[in-house]
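Read through the structure below, which is laid out as structure tokens, and then see the notes.
Here the complex is missing a single protein chain, while all its other protein chains stay put.
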Amino acid sequence: MSKLLHPDRLFASCPQQRDIARALYHQVADLPIISPHGHTDPRWFAHNKAFGNATELLIQPDHYLLRMLFSQGISMEQLGISKASGQSSDADPAAVWQLFAENYSLFRGTPTRLWMDHVFSAVFGIDELLCASNSASFYAEINSQLARPEFLPRSLFERFNIEVIATTESPLDPLHAHQLLAADSWQGRVITAFRPDPVVDPEYENFPDNITELAQISGIDCSSYSGYLDALRERRAFFKSMGATSTDHGHPSATTADLPRAQCETLFAGALAGSLSAADAELFRGQMLLEMALMSLEDGLVMQLHPGVSRNHNPSLFAQYGRDKGADLPLPGEFVNALKPLLARVGNEADFTLILFTLDETTYARELAPLAGHYPCLRVGPAWWFHDSPEGMLRYRHQITETAGFYNTVGFNDDTRAFLSIPARHDVARRIDCRFLAQLVAEHRLTLPEAEQLAHDLAYQLAKDAYRL
Amino acid sequence: MSKLLHPDRLFASCPQQRDIARALYHQVADLPIISPHGHTDPRWFAHNKAFGNATELLIQPDHYLLRMLFSQGISMEQLGISKASGQSSDADPAAVWQLFAENYSLFRGTPTRLWMDHVFSAVFGIDELLCASNSASFYAEINSQLARPEFLPRSLFERFNIEVIATTESPLDPLHAHQLLAADSWQGRVITAFRPDPVVDPEYENFPDNITELAQISGIDCSSYSGYLDALRERRAFFKSMGATSTDHGHPSATTADLPRAQCETLFAGALAGSLSAADAELFRGQMLLEMALMSLEDGLVMQLHPGVSRNHNPSLFAQYGRDKGADLPLPGEFVNALKPLLARVGNEADFTLILFTLDETTYARELAPLAGHYPCLRVGPAWWFHDSPEGMLRYRHQITETAGFYNTVGFNDDTRAFLSIPARHDVARRIDCRFLAQLVAEHRLTLPEAEQLAHDLAYQLAKDAYRL
Partner (left out) sequence: MSKLLHPDRLFASCPQQRDIARALYHQVADLPIISPHGHTDPRWFAHNKAFGNATELLIQPDHYLLRMLFSQGISMEQLGISKASGQSSDADPAAVWQLFAENYSLFRGTPTRLWMDHVFSAVFGIDELLCASNSASFYAEINSQLARPEFLPRSLFERFNIEVIATTESPLDPLHAHQLLAADSWQGRVITAFRPDPVVDPEYENFPDNITELAQISGIDCSSYSGYLDALRERRAFFKSMGATSTDHGHPSATTADLPRAQCETLFAGALAGSLSAADAELFRGQMLLEMALMSLEDGLVMQLHPGVSRNHNPSLFAQYGRDKGADLPLPGEFVNALKPLLARVGNEADFTLILFTLDETTYARELAPLAGHYPCLRVGPAWWFHDSPEGMLRYRHQITETAGFYNTVGFNDDTRAFLSIPARHDVARRIDCRFLAQLVAEHRLTLPEAEQLAHDLAYQLAKDAYRL
């Protein structure tokens, strides 16, 4: 038996529930992974080159790790993070690994600990708790394995039993890697998803330049609002041809709008001129959510909304090291009023799907479950980011289910660029869902056959159906 | 043993707590039902006519059912809902029932499932899980039983062991059914409650007409603010003569106000003229909450406040099918500042009782418990609407008790028009309260004799006392 990964981990410890959870889990543990939303790099699968060392693969790109270490006074320099200017770090990757190992106790009680232990034990077969004294042997062993063919991206993809994985790209991305994959005989299903933030958010860095680029890549003149919409339509079609079944939207809020065409044109002109006020930029983004919804009704792409993040909250860190270093923070959420314009227009369309995510858990029972438990177009996405964790997932099910049921949720998605942790993340979700179902069965709120069907649906079928995969 | 209703359902499954919960529950399971706030139709009890078919009784009036089915793409047409225009549906009730049965799995994990199973098993003696294949026999069996004398409203009232039930009426309602009941020899206690929203909310449909009607029904000239208040006073007295012990107020927020008389008169004139701004309408409603509180000090009616609902959120559904079809949504709540004017005036009056409800659970620990744990007039009403559920009730006790204790709460009320589910709803509340108490006993935070007294108080005595029944 693994020392790191107890077979009953994350189940309730009382035998009445644990035994049911264990039985449910065994029926879903080995189901294929549906990964309908994430941030892996498609070039990994297109080029199938070996990953670098453990530090470069497991520490430096992981904002969960960086933020915790930074919070305890460890600098980005010490962690070997390259400067935003492009200047690369001269930190020794082995020393960075050692520093991480010495501070592994910081992650006690966090999901990072669960994911990393799973990677060490299940992926690399190292069945020990990482600490200062075994750090060097971990590092050597991982690096040695990464050089082997069984650890090439495609081999891991197959070993992880991934049925389909979606990456996330900008409309300005020519999707070279996806084109290579389409032309390749490898059978792994790697699809893209359409993330238009750079070309629909007037406050995005270089928005006017992005629109120029949009016109070029689409071949459609974007000087008018209708041309701009056509260019977006063209890009959606191209993404769809590269496998996309969904779009994704990362807005500061869930604000939507349904404005007269003349006002849209005025706002778009202001956005191109860089002259919109903050309120008008918000309004434009809101209008663009509606436009995206209307296009989804045309082309069938499922829409995802990930609102409510204060990005790059730490200005000096951002200036030195750029995005995604762990300095993004949640904001309070509001959906009932914010979504009203969009829902009034397309809320009752059963052919349209809008999946809502939140970092503000107070909206689960107060807004998201009541909304998704009424509007045909709405579904609640899984516990997201800071809440992609055992307690976060349990709160999610406890607060969502009584009002929205299970079938207005969409299963799990890992939302990660940490490829090696994908099995760990799906395993945590499957265990926690089985734990939750086991509680319902043990408390005679649900029959065991129902729980068995639900365990399968939550682990596999709901994601496949909701994302039209 | 019932297949649908396990005797230990909803108790914690660990034996240390389950056995205590079971013992506590057995002491309160058969106590009479005090139903101090709800929406049953008094004509049922006044006329005592047989209910129609299962679909008409159990599906079509239940907004919990409608919203869930609608959320999964089932239309109001398919459910046989009549148009707001009055045009009735030509859907076959048996086909509607079949559709419901085929989708019964949507309700897994929701309170609707608990309530319906209880109705099937405990009220109709059908001890099977509803599904597509047994749907027709359920439908026939329920319809056949509904035609029998034991299923007439008064028979069920007695069988359900209801000691008293309150309905809810507008001040414009002449209370014919209650008058008939008062003149009847039947001993069932069915009382009214005073819900003045149509005549105190300037944004209510047809407010000016409602005031005209108020003048007529009360016989008091309502052209001045003081006449208007007198008319309300007259109506309260009339409702009291029909058994009312409480008023109820469904406002968009908990805003209260204590304005100079001249400003009240100006606002009232604006309300009659239909010329108030949204902010002034809010202010007027706030002032009316204070006026109602002052009248409660005079006449002893207990006051209830149910704030924070965005009504009729789905405009096309509302236009076609009207109110109460499952399209109401919770709003964030705020009480500490909103209630300040009212509390400054009457907060320390121990003879006045104001019972507060919320759909925003974040206010339990942050606002409601601290407020009710200080002000003599305040009590916290039970978990409401979307939170009238096992998890909702558990969160309520876990978040309220440490600051407000048990004795600043008021027991349970079912708040429903679904008459047949009333025993189910009280049973869920009794089980969950016993479960919560059992946890405190098992963790040595409370003695068993104290828990026994509390179980009785929560199931019966607190509601009776708080509502002065």
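Observations on the structure shown:
Every chain is named by a letter (A and B) in the order it is written, and numbering of its residues begins at 1.
Keep this in mind: contacts are C-beta pairs under 8 Å (C-beta built on N, C-alpha and C of every residue); 3 or more make two chains touch, one makes a residue touch a chain.
Keep in mind that what you see is a predicted model, and the values were worked out from it rather than measured.
If you put the hidden chain back, the residue from B:T358, B:Q399 or B:T416 that touches it is B:Q399. When the full complex is taken into account, the listed residue touching the unshown chain is B:G347, out of B:P42, B:P171 or B:G347. Seen across the whole complex, the unshown chain contacts chain B at 14, 16-17, 334, 336-337, 340, 343-344, 347-348, 350, 362, 365-367, 369-376, 378, 398-399, 401-408, 439-440, 442-447, 450, 453-454. Although one chain is hidden here, its contacts on chain A can still be listed: residues 6, 8-15, 67-68, 70-73, 105-111, 113-114, 129, 310, 313-317, 326-327, 329-332, 359-362, 386-387, 389-392.
Rule of thumb we're sticking to: only the chains that are shown with their structure count from here on.
Centroids of chain A and chain B (each the mean of its C-alpha atoms) stand 40 Å apart.
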